[in-house]
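Removed from the display is one protein chain of the complex; every other protein chain stays in position.
Chains: A, B and C, in written order; residue numbering restarts at 1 for each.
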Amino acid sequence: MIIHLKKESDKQRIQDLINHTAGITFEQSGQTVLVTSSKIKSVPETFHSLIEEQFVMESDIQLAHNSYIKKRSVKIGQLELGTNQSTHLMAGPCSVESWDQLDRSASFLSGLGIKTIRAGCFKPRTSPYTFQGLGEEGLRLLIKVREKYGLNIITEVKDSTHVDLVLKHADIIQIGTKAMYDTSILRACGRTKKPVLLKRGFGSTLQEFVQAAEFILSQGNPNVLLCERGIRTFESKTRFTLDLTGIAFLKEYTNLPVVVDPSHAMGYRYGVADLTRAAVAMGVDGLLIETHPNPNQAQSDAAQQLDFPTFEQMFSTLKPVAESVGRKIS
Amino acid sequence: MIIHLKKESDKQRIQDLINHTAGITFEQSGQTVLVTSSKIKSVPETFHSLIEEQFVMESDIQLAHNSYIKKRSVKIGQLELGTNQSTHLMAGPCSVESWDQLDRSASFLSGLGIKTIRAGCFKPRTSPYTFQGLGEEGLRLLIKVREKYGLNIITEVKDSTHVDLVLKHADIIQIGTKAMYDTSILRACGRTKKPVLLKRGFGSTLQEFVQAAEFILSQGNPNVLLCERGIRTFESKTRFTLDLTGIAFLKEYTNLPVVVDPSHAMGYRYGVADLTRAAVAMGVDGLLIETHPNPNQAQSDAAQQLDFPTFEQMFSTLKPVAESVGRKIS
Amino acid sequence: MIIHLKKESDKQRIQDLINHTAGITFEQSGQTVLVTSSKIKSVPETFHSLIEEQFVMESDIQLAHNSYIKKRSVKIGQLELGTNQSTHLMAGPCSVESWDQLDRSASFLSGLGIKTIRAGCFKPRTSPYTFQGLGEEGLRLLIKVREKYGLNIITEVKDSTHVDLVLKHADIIQIGTKAMYDTSILRACGRTKKPVLLKRGFGSTLQEFVQAAEFILSQGNPNVLLCERGIRTFESKTRFTLDLTGIAFLKEYTNLPVVVDPSHAMGYRYGVADLTRAAVAMGVDGLLIETHPNPNQAQSDAAQQLDFPTFEQMFSTLKPVAESVGRKIS
Partner (left out) sequence: MIIHLKKESDKQRIQDLINHTAGITFEQSGQTVLVTSSKIKSVPETFHSLIEEQFVMESDIQLAHNSYIKKRSVKIGQLELGTNQSTHLMAGPCSVESWDQLDRSASFLSGLGIKTIRAGCFKPRTSPYTFQGLGEEGLRLLIKVREKYGLNIITEVKDSTHVDLVLKHADIIQIGTKAMYDTSILRACGRTKKPVLLKRGFGSTLQEFVQAAEFILSQGNPNVLLCERGIRTFESKTRFTLDLTGIAFLKEYTNLPVVVDPSHAMGYRYGVADLTRAAVAMGVDGLLIETHPNPNQAQSDAAQQLDFPTFEQMFSTLKPVAESVGRKIS
């Protein structure tokens, strides 16, 4: 259950309640919020005087459930995601590979009016014998490109060793699909107020996905974006299976903005535009799409990154789809 | 490989070639077409004089591959699916339950300008202790409703015992998800020219799905619609996972019109409208959606059928989405 | 619920109860058994005088649940499966291809003391351009081989068109993985008393699998064997994933003998012996294994069929494993 504690309450009594429930507290709008296991449906009467408001919850999807807070929005620079006004397009190469590659990407995206560039520095590769990302050097290039073009940067944390570095420098912290269960990363992201884009693990249920967001929310950071990027199924013609049925679930039951990454789901250039339009028509709050000045030379995800003319062609089709469902592309 | 045989060829020599290749023949535009295993990449020189044109194929997706015929279209009454002009909406209750239920459904759909009604008579239920469909009596009610409202009727074949009956009376034969591998049904559907809507098995790969269509096409019926209706994955919050990534594959590599059934994928009313809009934005050729005058009383699929006001509300939003991608709703 | 009706009851009152509950009846040990939807937890008091015994059930796994009947056994010739005494080995080629191939197989298996030969006549292939089985001719060869070697024959039904033929001639009717949902086949198999080996659909849940058995049981045939043969998962190194966790479930909750087919799960020769030993150590009641005089020339499943020396080598290792868990190989 979620308990809003009265502001003037005795600190020791509050601590007694925390101990009794083995719960977690954080500050929200100047108030202490206590979250216990959802199995707890009430607290002993002796603690009732501490409680301003309480919410009994069905499962450990608690702070993210729309029966608690109807809808949350997340600010990214001047923009606000989750207000049903617009779909925010984040794009860029899979990995930072060089200044030239990043600069050309940023120049291209900036020219289209896109406000947020994506690119990975710490790459969670499945083989040790491939490109592992530029690491901290990549982050420096991202910072430089932000200065030059005024873009927001979103980049990935893959494990706890570099989480502080990314937290410090990125505008949006991306928790990668393979790191979704890393509770140290999740908690670290909960101790900032920066927007966190949490990717669903490709083998993770929707329940686990939203519970991962609870690790962040329950540390006091309300700025979480849920990103569906394809789940692993028996189908092997496509890299993953984009779970838009899951997006419908997230929209129905959670209060967090939802983002779709069609590039990783598809795994090939050919379906990205179609899936992007599908996501826009569903009214998602954001999109994460890979584009590269020369995809065939890319050091990772070569098959799925769009070249610039293809990206631009797709981009030009998004506005009418967004408008048809009462939104803009931002 | 696919071989177009010369019209004037000696019948015995043709038979020799068929025997040699263990292939299948059918008539197409007054010409005999021979299809062999795709592992055969050439035939002996002695047969070359019989060949007008030949197509070496990579896999047993042959007649349905767009490297053979770029794009096929299928006529349903006055309409033509697969021309990139429109998305055809087929709707109606899960099962025929009574004349009153069917008549109310037909009246409602007809009033919206919808041209094709769906409803099952032979229900492939997973328990023997539930409603099994009205069978032949259901078919009679469908015929009656067609006469009254001038609607096309689409209804499901679930096994070989009633395939002739459905073939005779339905305007579109639906092969259900659980019958996709039933080669007797597939071949029977290949011996008519009526449109066949083939549903993907929920545990079937895209390769197998299109190969099932090959059973129909290679009997000489070119009028096949491929219908994605959700695949079975580890996710249990939704009934199935709608594989729109797979739709992108089908659009890229096959020549057959594609249809999406969001109702069965979702399994709940709440996401149907969003997934329908997503499918329209992807430029699919058809939609199959469940609606019922009183969903909570439905004898099957009660959770996912839309009531009429909800359906109508959704219906009103489809036209702008279709127009945003250069299509109409038909 | 399952209701055992009193023998002397009024027929009209019984019919009233059947109509009231929309249930199914069959005869069992001279008694009429009525099975209703498991959602029905009681019947009106007016019918109580008809009831000898009743079983309220949790789900539509009813006749197969071991809370109804603790354990069922199935006779195959002189043998009895399901008594915890032995594991019955059924083996043979994937398909009947020729008299010579079948005769050599039967001679080999017979020489090892194996009592049941498997081989398919009606093959549920996923491509129309491959070998489709010898059909009725294959069945004739099986009958001939039975006469010559005194073996039981098990062969597959793939759709309703040939179910009567197989029911008439086979000793054990195999319902193939792709036909598990075919309720016409299931019901037809319920109207005989012959043993039916029901394969789990590779995309089917355990709940659906056992409910398919309910279609047979509720027609009055208690002789059902449940066969696990691998399910479809994201893993593609192996053909399917053998669900031995599912076997544990079936042993814990159902009363039917369980059979494992390691050949189709593995898809390659190399793991078959190991998985067979695993199944024996789990105490399964039967095994279904593919072996062929010349696997590389096999017209179907070439990669997974064992040649005779390999089969014999494996066979020799099974007895000690069976004995280690208190069983024999039969």
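Simple rule for what comes next: a residue touches a chain if its C-beta (ideal position, glycine included) is under 8 Å from a C-beta of that chain, and two chains touch if they have at least 3 such contacts.
Predicted model, so just to flag it, every value in this text is computed and none were measured.
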Among the displayed chains, the hidden one touches A, B, C
From C:206, C:226 or C:256, residue that would touch the chain that is not displayed: C:206
Of A:31, A:83 or A:130, which sits in contact with the chain we cannot see? A:130
Sole residue of A:201, A:222 or A:293 that reaches the chain not shown, by the stated touch rule: A:201
From the listed residues A:104, A:178 or A:319, report the one that touches the chain absent from this view. A:178
What subunit C residues would touch the chain not displayed? 203, 205-207, 230-231, 233-238, 240-249, 251-252, 265-266, 270-271, 274-275, 277-283, 317, 320-321, 323-325
Touching residues on subunit B - with respect to the absent chain: 203, 232-234, 236
Absent-chain interface as seen on subunit A, which is shown: 22-24, 35-38, 60, 62, 124-132, 158-161, 178-179, 181-185, 201-204, 207-208, 211-212, 214-215, 218, 232
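Throughout what follows, only the chains that are shown with their structure count from here on.
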Intersection of contact sets, subunit B vs subunit C, gives A
Using the touch rule stated at the top, which two chains are linked by the largest number of C-beta contacts? A-B
Which chain's C-alpha centroid is most distant from that of subunit A? C
With chain centres defined as C-alpha means, what is the inter-centre distance between subunit B and subunit C in Å? 32
Inter-centroid spacing, subunit C versus subunit A (mean Cα positions, whole Å): 48
Could you say which residues in subunit B touch two or more other chains, in rising order? 203, 207
